[in-house]
Structures are given as C-alpha cells and as structure tokens.
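Single-structure report; data block below.
For this view, one protein chain was removed and the others were kept in their places.
First chain written, first letter: the chains are A and B, and each begins at residue 1.
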Amino acid sequence: MQWEFTNDRAISLQIVEIVQKGILSGVYPPGSSLPSVRVLAVEAGVNPNTMQKALVELEARGLVHTQRNSGRTVTDDERLIMKLKQQAAASYVEQFFADMRNLGFERADAAAILKSQATSPLEEVG
Amino acid sequence: MLSKLIKYEFKATGRIFLLTYVVVVALAGVNAAMLAVRPPSNSGLEVLYAGVSTVTGLLYGIAAFAAFLLTIVIVVVRFYRMLGDEGYLWFTLPVTPTQQIFGKLIPATVWTIVTTIVTLASVGLVTFRANWPSLLGSTWRSLASQGFNPGVWLVCGLVFILFSLLVNVMLFYAAIAWGPNLIKSSRLGGSVVAYIIIYVALEVINLVGVLVMVLMFANTFKATQTIPSVLTSADVAAINHAGAVFGTYFGIEYLILAVIGFFITRHFIGRKLNLS
Partner (left out) sequence: MDAILKTEGLTKQFGAMTALDNVSLTCQAGHIVGLLGPNGSGKTTLLKLVNGLLAPTSGRVLIDGLAPSPSTKARVSYLPDHTYFDNWMKVRDCVGLFADFYADFDRTKATDMLKALGIDTSMTFRTLSKGTREKVQLALVMSRQAQLYLLDEPIGGVDPAARDFILDTIIKNYNENGTVVISTHLIADVEKVLDDVIFLNAGRVMQISSADELRERTGKSVDEVFREAFRC
C-alpha cells in the first residue's frame, strides 16, 4: 500500500481515498480483516486519531464494518465494490478526456485514438 | 527518592574525592618513609635528604590543603551546576525542593567529614613515631583529673563543628539559589553578590553575639585571658563555664541560621524557581 500524502488537504480524507483504492484494487480483499488502527497508523506514518477518523468515514460509506471483538473487516458487498469501481473508472475516463482536450483532441477524436491504441498499441515516440 | 538522589550525588563526586584521598595518603606515606630513613649525621647525605624531604613535605602540605579546598569547591560547584543545564534533569524529577537540598547537603557534609578524618589520619601516619594513642590517652586523663570533662568537651565540640559546617554550606546554597533572582542578567554575578551579602550578615550577627557575651560575662572572660600554668578549681570552673556559654550560644545561633538558610534556599528553588 502506497501511503503518500499532500499536506494541503485533510489527511483523513486522503486516507479514505487510499484505503478505498486498496479495496477496489484487491490489496484489501472483500471480507478480509483490516489491521488495527495503530498498525495502520504506523504503516501510513499518520496520527492514530486521524486514521480512526478515516476508518469511521469508510464505515459510513459501507466499505468497512466493525465486528464486535475482532476489529474491522472489508465489506463483501460485491455490488457496492463494483459500483465504486465503475465510479472510479468513469472519473479516470473524464480525466483522460480533459487531458486529451488540452492536446486539442475533442471527445470523439479522443475516443477514436483510444480505440485504436487499445487494439494495437503504438510505441511511444522519443 | 531522597536516598536515590544521594546515591547519584555520591556516584558523581566519588571518583574525584577518592583520587584526592589516595594522593594525600600516598604523600603522607612518602613523608613517613622519609622520616624513617633519616640518614645519620656526617654520612654526606644530609643535604640531599634535606632537599628531598622538604619537597615531599611541601607536596604533602599542599595536598592536604588542596583536599580541603577541593571539598569546598566541589560542594559549591555541584549545587551551582544543579541550577544550570543539569537543572533540566533534576527539577523535572518527581522530587520536592526539600529533597533536592538534602540530596546535596548530606553528601556534602559526609565528604567534608571524611576529608577531615582522612587528613587527620594522614597526619597521624606522618607522625607515626609520636605514639598517638598513649599521648592522647595521657592528655585525656590529665584533663579529666583537673576537672574538665573531656568526653563532654569532645562531643559538644564535634556537634559545634558540625553545626558550623552545616551553616556554612547552607549559606552557600542560599546564595546560589538567591543569586539568579538578585541579578537576573548574571547568575554567577548574582550568586557572588548574594554570598557576600549573606556572609557579611553572618559576621555581623557573630560580632554582635561576641560583644554581648563579652559584656555579660566580662569577669569570666577576663579569667580565661591569661591561663596560668597551674589551674585552680575556680579557673577550671570558669573555663568550663565560658566554653558552655560560648558553645551553646554560637551552636544555637548556627543551627538557627542554617535553618533560615534552608528555608531561603527552598523558597528560591521551589515555587520561585527560574531556571535559565
């Protein structure tokens, strides 16, 4: 898990994003148990209170659940995970279109380039 | 807590004192040896002997003097440093100001007593031929037979010396504690000035005491001014009386001043502490 933070945004929100990415990418598989707050805080190099706040937020989003005596586990709600994956995918795509517009390619052209690159990748020039 | 403070104080100062004592005793031994191998007259070695024995005698004298000087210096410096950088350690420990003071005062007193004993013993070593036990014994018996009570004089004398030692140390401590508050810009300057003020005050009090006693007991003191070679029982009584009055007055005075010094010190290292 790559714990990288910028100091100009709330750390707890950044933790939420990173853990969510980890869940979506399978680093924290569905139904698996998460390390304790303290262990995660040390791993991330952040304040345990901040880590706790983030986990509480993740719980509010339904991504983790607190078991009575065995800490927190990742949700096994496959539909929720799929929905979030699709949301993430959509935002990546929008970012792609925005980057392509900066090069002067409108959406339709960008989509066409995308399709051809997907089937036969070009070598990067230079 | 107090015993731990004392333990660390002894650990910090033990090495230098033991080293000093070894030097003093060794030099005493050298001098004793020198006296034992004194060459007979006309053997041709007198000049050499005189030279060497003068040097060894001088060294021993300097060492003995230095031992006392060192004791005072260490006692003062240890307390002074406690109110410096070291204070960040000692004054954040969970100990009371009273414990801090006794944690330095008790080792200081012990070291002073030990220095005195070691120096006296070293003198005894150098003068080993004098047969001190029988000399002291006969002096004791002679004094006792004349009507002095050597036991009482000895015990009271030792207590008196102890009180005067305590008051001197406490006045140093009081000056060091008061100093930073007296002259805020210079801890050292303030401590020196504070000590001068305290010392002068002590001397004035002592002087007043002496004057009062001279006036009150003019006759008794006149009697002790010229001690005839043969003492009458009246003379002995007068000397005993003078000693009792002098010793009691100054003993109590020293004790009171030591206690006052303690409270002054505790005031300035307690709630009014201002560590640089």
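As a working rule, a residue touches a chain if its C-beta (ideal position, glycine included) is under 8 Å from a C-beta of that chain, and two chains touch if they have at least 3 such contacts.
This is a predicted model, so every value here is computed, not measured.
For the options B:38, B:141 or B:272, the residue in contact with the chain missing from this view is B:272.
In the full complex, chain A makes contact with the omitted chain through residues 5-13, 38, 41-42, 45-50, 53.
For chain B, the residues in touch with the chain missing from this view are 1, 4, 7-8, 11-12, 15, 85-89, 91-96, 184-185, 271-275.
Simple rule for what comes next: only the chains that are shown with their structure count from here on.
With each centre defined as the average position of its C-alpha atoms, the distance from chain A to chain B rounds to 78 Å.
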